[in-house]
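Of the protein chains in this complex, all but one are displayed in their positions.
Let's look at subunit A:
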Amino acid sequence: MNIVLELYGLIAIGATALAITRTIPVHGLLYLVVSLLALACMFDELGAPFAAMLEIIVYAGAIIVLFVFVVMMINLGQPDQLREKGWFAGGAWIGPGVIAALLMGLLVYGTQRSTMAVGTAGTPIGPQQVGLTLYGPYILTVELSSFLLLAGLVSAYHIGRRIGGKS
């Protein structure tokens, strides 16, 4: 058992639980950032420093910042917090809880059956090897995701255009 890895895991789970239960959206997002950072540490511990850094740059450094940006723009106040509190009352969380438990069970079952070593540190894989693999066996995935990004770019441009204007 790798104690450091377990510790990161505990932090990730705790922070995620807090992210779900906070009623102030920005606090929830901050706990989500902590959870993502703990996840990045786990990747690094498992021998994937490149994936760890991408996790920090892309998720913590860009996507969650955009979430915070949106939350700042709509500026949720006291009434929204009260409404959020209401959502936690009663049995509202039972349904999602059962589904999440099912998923968790599946995940545990899958990892138990898999022959691959889970939770053990492998040899660290540098950025060069990741690049070679991405542009070798996984080239199709890279190309497909580039299509997806292009589609996203075009639609963002379409939505952001000035209606009735020249540009």
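Going forward, contacts are C-beta pairs under 8 Å (C-beta built on N, C-alpha and C of every residue); 3 or more make two chains touch, one makes a residue touch a chain; residues count from 1.
In this section, contacts and distances are computed from a predicted model.
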### Query
Quick one: the chain not pictured, UniProt calls it what, "Phosphoribosylformylglycinamidine synthase subunit PurQ", "NADH-quinone oxidoreductase subunit H", "Spermidine/putrescine transport system substrate-binding protein" or "Recombination protein RecR"?
"NADH-quinone oxidoreductase subunit H"
#### Entry: Positions on subunit A where the hidden chain makes contact
24, 26-27, 30, 33, 40, 49-50, 52-54, 56-57, 60-62, 65-66, 68-69, 71-73, 75, 124, 126-128
